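Missing here: one protein chain of the complex. Every other protein chain is in place.
Chains: A, B, C, D and E, in written order; residue numbering restarts at 1 for each.
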Amino acid sequence: MVSMRADGLLRLGTTARVSVAGAESTVAVGLSRLGHRVRWVGRVGRDEPGELVLRTLRAEEVDVSRVREDDDAPTGIVLFEQRLPDVTRVQYYRAGSAGSRLAPADVTTAIEAGTRLVHLSGITPALSPTAREAVTAACDHAAEHDVAVCLDVNFRSRLWSADEAADVLTPLARRARVVVGSPDELALVGGVEDLLRHGVAEVVTKHGAEGAAVTTENGTLDAPAHRVPVVDSVGAGDAFTAGYLSGWLDGVGLAERLDRGTACGAFAVATRGDWEGLPTRAELDLVGSAGTALR
Amino acid sequence: MVSMRADGLLRLGTTARVSVAGAESTVAVGLSRLGHRVRWVGRVGRDEPGELVLRTLRAEEVDVSRVREDDDAPTGIVLFEQRLPDVTRVQYYRAGSAGSRLAPADVTTAIEAGTRLVHLSGITPALSPTAREAVTAACDHAAEHDVAVCLDVNFRSRLWSADEAADVLTPLARRARVVVGSPDELALVGGVEDLLRHGVAEVVTKHGAEGAAVTTENGTLDAPAHRVPVVDSVGAGDAFTAGYLSGWLDGVGLAERLDRGTACGAFAVATRGDWEGLPTRAELDLVGSAGTALR
Amino acid sequence: MVSMRADGLLRLGTTARVSVAGAESTVAVGLSRLGHRVRWVGRVGRDEPGELVLRTLRAEEVDVSRVREDDDAPTGIVLFEQRLPDVTRVQYYRAGSAGSRLAPADVTTAIEAGTRLVHLSGITPALSPTAREAVTAACDHAAEHDVAVCLDVNFRSRLWSADEAADVLTPLARRARVVVGSPDELALVGGVEDLLRHGVAEVVTKHGAEGAAVTTENGTLDAPAHRVPVVDSVGAGDAFTAGYLSGWLDGVGLAERLDRGTACGAFAVATRGDWEGLPTRAELDLVGSAGTALR
Amino acid sequence: MVSMRADGLLRLGTTARVSVAGAESTVAVGLSRLGHRVRWVGRVGRDEPGELVLRTLRAEEVDVSRVREDDDAPTGIVLFEQRLPDVTRVQYYRAGSAGSRLAPADVTTAIEAGTRLVHLSGITPALSPTAREAVTAACDHAAEHDVAVCLDVNFRSRLWSADEAADVLTPLARRARVVVGSPDELALVGGVEDLLRHGVAEVVTKHGAEGAAVTTENGTLDAPAHRVPVVDSVGAGDAFTAGYLSGWLDGVGLAERLDRGTACGAFAVATRGDWEGLPTRAELDLVGSAGTALR
Amino acid sequence: MVSMRADGLLRLGTTARVSVAGAESTVAVGLSRLGHRVRWVGRVGRDEPGELVLRTLRAEEVDVSRVREDDDAPTGIVLFEQRLPDVTRVQYYRAGSAGSRLAPADVTTAIEAGTRLVHLSGITPALSPTAREAVTAACDHAAEHDVAVCLDVNFRSRLWSADEAADVLTPLARRARVVVGSPDELALVGGVEDLLRHGVAEVVTKHGAEGAAVTTENGTLDAPAHRVPVVDSVGAGDAFTAGYLSGWLDGVGLAERLDRGTACGAFAVATRGDWEGLPTRAELDLVGSAGTALR
Partner (left out) sequence: MVSMRADGLLRLGTTARVSVAGAESTVAVGLSRLGHRVRWVGRVGRDEPGELVLRTLRAEEVDVSRVREDDDAPTGIVLFEQRLPDVTRVQYYRAGSAGSRLAPADVTTAIEAGTRLVHLSGITPALSPTAREAVTAACDHAAEHDVAVCLDVNFRSRLWSADEAADVLTPLARRARVVVGSPDELALVGGVEDLLRHGVAEVVTKHGAEGAAVTTENGTLDAPAHRVPVVDSVGAGDAFTAGYLSGWLDGVGLAERLDRGTACGAFAVATRGDWEGLPTRAELDLVGSAGTALR
């Protein structure tokens, strides 16, 4: 999906910056910058916005060899307008877009020998019935190959109702190894306790500017956010997820997973754009650790 | 409809300028700047892009009191990329847009006592079945109130096939007092001779950089285009139509109608944007008359 | 009046943004965005800067049908340079401008049946003797038609001395239903108590970042300002006035008038430009109420 | 004087570039870049636009030690809008400006031992009575010290009528060693023949894109203009004058004077801004000589 | 190498656009866009400019797996200033840069089974003794594996003298299958006839805006350039080479090779940047064939 970020107010006429947006692609870039091998699976239109998505991901060393270019549907657009420093308006042009036409066959080629983790966003099943099927297929496929699944709940009220989302996302969440969300989002899929009971190993709660926490059967570990000047908070949640999963892939402890997540979130918040400012591994230390506390 | 005009190449990431686009709105601005009282009828979303359309038209003294703001559909978008100085790529995000939901009830309040002309574009009926009905309703309504109709054929191959367009537009064209189009477009609706035979009074042929011509039962009058540096040719055809119709409304002769049309086209070509550079009446003389020749 | 807002320091050469400025026009836009019917009365030059003023106000649905376009004088200019984040330099080019040629005949056509409020700024009488007469004429005219007057003292030391301003503005203030000003400005026109004694119903004190207060014969009501990031504080006072008067026009209580005022001020402070970021009624809630306290 | 060059159309709201403008300052920069020692005499306001003028001229090694900074009047402004590629609108804000308050005492300190040439523009006497006196005083002063005078007629219809200009400029022209102007401007001051008869040694006719010519008692020498892409023609006449006078100061032949003038004009036309692109001596060869032809 | 392209004149202070430059990288991008598999071999610094080079090439699907990131030397910079529309100043910051430290070991891993062509630029051996050895090593390596070599003479007088260049480049040229250059450059390496005599199969002469020609033992085939508006001619020669070599790789006839070359050159000339506007295969037809003529 391509983003158009207005520099001023849309109603006045303005300029906009054209870039790439999307929860999964932000996570993919974040992981790649931290040195992991990542593949992004999705559909774009066979058009110039689609080329922007592909060029950007390739630039970031994200494997796009499984991306399908749709001849019959355009790459989706999202329009951002910062109405006030802390109020961003979002308008989607995804109806009928290539991304909304994602189908099971698009995802089942994604897993290869060596794949250890499939990351899913709760946005995708909101896009269309076939996209919903694709997400389920990805879960099935991961299960068959014994690959862990991470689900970021990412509830978007502009795309579907809370009830619809709960119906679709709860079963998906229960099948995941890691579930990530805000307190509200986690409540939507049954709550932390319920998820643990259904076998989720790590439930990660994002508290935004307050930090994050992870709950396992051994209890909850909290980590405060890093204090950085807020330049642009869009994408910070996905950046956090990337950092957390990077720790997961490296097999570091829970505290360090959270810490890497909050560091990535800090980079996202302190730079313009969703993914543009995500850190390389060498840069991680540029924001200091804010410490963790066992609850 | 809102336009996003990329400053560079989309695939590279770039900035874009957000403005208003649309064949009818360009004609409306053109006529208003020339001093005519104009009303624009259409639908926009109740969103910030929609506000941009309304603010712009109000600024230009175009009456928008009959515009419907749709709560359930977004304002459409068109993406422009100038690939080469003379090759512009166009990508529409109009599927399901407010504009595509235009319906007969939206247009039949538009004509009031004193209305002398209804201008229609051949783009509108390509947007949706209800939009098609709306255009027919506008024609019917004009006929009832004895108001002249102008149809600009404006065939857009990205929206429908030539066959579909011919089926829909030919009957509309035959009911018009003035029909405007390129040679290809006029052929699509039966050709100049056929249109005259069906009662069209003036068939206006746009030859782009070569100029324009008008054919009536008395023969054909040609006018060369003004020679100006080409800055941005998008919108030049609509600008020409505005100038021509301004002459029609003023009751000047055919030669002067063409001349006003080519002057407006010259302004559109020599300035950035579709409608931004259209002339006021006082400015018309800033490009000299290129003369007309009886064929 | 047209504003040129330098992006950098003028002495270094820089770019500037051309927009519309003026205390009354900011109040007019503010009220219009909040849904009130507003007419702006004034003079602009018959030139392109004047067209910018007219286009902008029309876009904002402010009635400009009574504006006079002066053939013999240019539209005034104000140059802004942000020397430090909290120090803005202002330089006027209004000597001999169209606005300074405002005369009684320009304003006396402004009041119609249904007009409930005339808003005056203390800047206008500082521009020229005829402008001073025009303001007095507006007051007389309002009195004749039993229309309330609001005066915002708006003392500008670059335009006249405090003594001159006091002589001219005090009698005007005493005739007003609502007087708005900073503590210093209110002292200039006799002080809160004196104004109430002369029959002013509501004296509104603007305390900038500290909030605002209104004093009536029943006492004083305070309202703190909303806490928002300061992007550009120019125009915040006029934004406050627009919000306050919106409450007045709606007949809501004093606390709500203040609250609407501080909300509008918050929008002005948190967005670039004088009037560009003013809220619509639907947007008012985007900044939370900061509460009011009876003194 | 400070220029504001709009990037788009003023009526639409736009950005502008703030720079320095003025016929004499362009000539001064042109001569300095070509290696001559130059002093500019004039008045600016003691304000930031005035600082821009001074900083710019100092940067260009033009001596500003005799410039007076006026405490009581602002630096003048000129607003440029490129309406069409070959139509630029100009609006002055010079009424009451520092520059218009130039007085004889400002100029009579300018000539020192070693001064060989005083260059005057016909714009200055149009600004005010004292400016007119200052120009006359400069002529007198030059005569006393046996310093040659060059007058560029520079008739500006926005500032005064042709009749007024003729009355004032003709006597000045007759006292000059070199007079420069377009054919129309030279006619205004009596015509080429008349000027020669009154003792002018060189009458230089600027034909714009067609080139230039110089007439002396020995006849007329023509030089075509260099063919370069037209980027911005404002300031080209003054650039030509600078080049011509550089040749005069170097004592080269008439053909070479013209050639240097047309080279400087070519640089001005092929770059943005009035003076920004003027050539250094080393750069002169970057545009080839277009040759000269004896008439 | 990273380019800084000044938007204005450097001496005035200006902004610049940071991008990627380099003869070989432009050819690599050109070939990749046309659908060929391409690997770029070189050195960049382990710094952010180096990352820009790598990200850009990866985005364009150019294989950078063999690029060496140098810990001890920065990525080189080239500064471009467009002094006049047709005069661009170039200033290099390559002394001691990573690129200048290219060494034989960097290039000899580049050729794999399936490699059909090695493209060399005459710039590389001008950078340093080790770079010179690297180029020779590449030739040797190609010869061993029976891979064709193309040499673009690309003489840069800022880097070395014509004599030095002739000494180094002539033996390299004689070993190539294809040699490309302007008439002057080809003369530097012995001339067309001499090259053919030494076994070069195709000598391609670039005539800039006039077109190009290829000479084989069968004679010379000319192709005119496409007529397009000149936006930025930097990189056009490399674009031509990419198109020509694309034809070579596809095994099409000489006329079509030239035609593809001139088409690519036209794209480069008609868009900003060295490589940014190069065509995909699907876009090639956007500029019409200008035909070829047998001499």
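As a working rule, a contact is a pair of C-beta atoms (placed from the backbone, for glycine too) under 8 Å apart; a residue touches a chain by one contact, two chains touch by 3 or more.
Please read all numbers here as calculations on a predicted model, not as lab measurements.
**Student:** Based on the whole complex, identify which of E:Leu9, E:Ala103 or E:Val231 touches the chain you can't see.
**Tutor:** The single option touching the absent chain is E:Leu9.
**Student:** From the list E:Glu60, E:Glu81 or E:Glu256, which touches the chain that is not on show?
**Tutor:** E:Glu81
**Student:** Which of these, E:Gly96, E:Gly191, E:Pro229 or E:Gly253, touches the one chain of the complex that we don't see?
**Tutor:** The single option touching the absent chain is E:Gly96.
**Student:** Which one, A:Val90, A:Ala105, A:Val231 or A:Val252, makes contact with the chain that was left out?
**Tutor:** A:Val231
**Student:** Mind listing the chain E residues that contact the chain we can't see here?
**Tutor:** 2, 4, 6-7, 9-20, 47-49, 51-52, 55-56, 74, 77, 79, 81, 89, 91, 93, 95-96
**Student:** Write the list of chain C residues that the hidden chain touches.
**Tutor:** Considering the whole complex, chain C reaches the absent chain at 8-9, 12, 83-87.
**Student:** Give me the chain A residues in contact with the hidden chain, please.
**Tutor:** Its contact residues with the unshown chain are 228-229, 231, 267, 270-272, 276-277, 283, 286-287.
Assume only the chains that are shown with their structure count from here on.
**Student:** Stepping chain to touching chain, what's the minimum from chain B to chain C?
**Tutor:** 1
**Student:** Over half of the contact pairs shared by residue number: find the pair among B-E, B-C or C-D that meets that against D-E.
**Tutor:** Checked against D-E: the matching pair is B-E.
**Student:** When the centre of a chain is set as the mean of its C-alpha atoms, what distance in Å lies between chain B and chain D?
**Tutor:** 46
**Student:** Could you tell me the distance, in whole angstrom, between the mean C-alpha positions of chain C and chain E?
**Tutor:** Using C-alpha averages as centres, the distance is 62 Å.
**Student:** Where the centres are mean C-alpha positions, what is the separation of chain A from chain B, in Å?
**Tutor:** 43
**Student:** For chain D, give me the residues that contact two or more of the other chains.
**Tutor:** Correct list: 9, 12-13.
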